[in-house]
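One structure is given here, and the rest of the page talks about it.
Right, chain A next:
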Amino acid sequence: MMRPTAVARWSVQIAAFGLLIYGGFLVKAALGRSVLPGVSAPAGAYSSNTLPQQSIAWAPGDEPAFNFYPPGAACRFNPGGGLFKACIVHMFSENLTWRTPLKYLSLYLFLFVLLAFLFGRAWCGWICPLGTLGDALTGLRRLLHIDHADFSGGFRKALRICSYGILAPTLAVSAFIGMPAFTPYQCYLFLPYCQVCPARLLCPLFGGRTSTLADFTNGISSFLSIASWVVLGLFVAAFFLGRRIWCHLCPIGLVNSWFNRGSPLELRKDQVRCNRCAACADACPMGLDHVVRKKGKAVLNEPGCVLCLRCVDACPRDSCLSVTFWGKQLIQSKYRETHS
Partner candidate 1 sequence: MLAPAAGAYAVKGFCAFAPGSVASAENLRMLTVGGTCEEVSATVHAAASWTDGSVKLAEIAFAFEAGRDGPTYFWVEWGSQVRRAKPGPAALQSLSQTLYFEEAEVPSPDFDLGAGTLLVRVERHPDLWYYAYFVPTAAILGLLVWRKARLGR
Partner candidate 2 sequence: MATKVVVLSDGKAVGKALVNTGTDPRAAGAEALSQALGQAGLQECELPRIVTGYGRVVANNGARTITEILAAARGAHCVAPLADGVIDLGGQDTKVIKLGPDGTVADFIMNDKCAAGTGRFLELMVSALGVDFDGLGDLAAAAAKPARINSTCAVFAGSEVVSLIARSVPESDIAAGLFASIASRIAALATHVGGAGRYAFIGGGAKSPAMKKALESALGKEVIVPDDPQFVVALGAALSAAQP
């Protein structure tokens, strides 16, 4: 009984996963070289080639194919660099530390803002490789007929606040260690969030590199390795039991969420056709219920919504929910027969 939207989403997610993780090899094989010039670290400063964990050092030629930062990207530490350079949080951190003049970032900022504006958090729901892995975990749970855990709205709000609590210090610390006086601390604090981000463990792993998994060369790196395992454990548990509850915490998702409301990609509802059955709320992997709750609101792009469109699939009323891009309707809810 798979709904068309679900099928489309799974295909896109799997394709995107493959491209983001392995696409780097292919494109570079074709073009021979990175397409956009990257912003490179001042020589000798800690670049992402030389993290505190020496094991994460890049082999030469590990540069990504497209040297920029889309709203949904594989991790920087992919072997072969993946298709794109890194996530937006990585970009902010490393360039704050390097104190790169803003002008050198303008192109990357432009591309990010453009893509985030066009598709909002659909990047989280359809592209993000972590989300894809998480949805696979959820699928496993469904196969086992285990019910998902339900998290209260208050808890979700708390997670959102926490994600600010991750993003802000990450940027602050990165800026701090960029000041000449504090450069020595770079060896401990460079790319603070990356140290514990589950993507730093998972994406390289799928790229065939295990070296990022553990590093006990010194106390700091050992501590960070263990910390990252703990976070990874939380990540797996969250996705297995709590559907996409993790995405309320993710700082990348937070940055994307600023573009969700106001994006031309809109989730719309025709109030008169709603029968309040709340099937949409039951189906929402982010645990949101605004689709049934919001009365007399046409556009339902909440910051938390990853536009996975499960609600549109779940809605049994014809043309009650619909998705439009700049006013043009892409899909709409309709009753689907299971028999016949």
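Some notes on this structure:
We take it that contacts are C-beta pairs under 8 Å (C-beta built on N, C-alpha and C of every residue); 3 or more make two chains touch, one makes a residue touch a chain; residues count from 1.
Criterion applied: all candidates are chains of the complex that A comes from, given by their letters.
From a predicted model like this one, the values you see are computed outputs, not experimental measurements.
Checked against 1 or 2, the single candidate touching chain A in this complex is 1. Across the complex, chain A meets candidate 1 through its residues 40, 42-45, 60, 101, 103-104, 106-107, 109-110, 113-114, 117, 180, 183-184, 259, 261-264, 299, 301.
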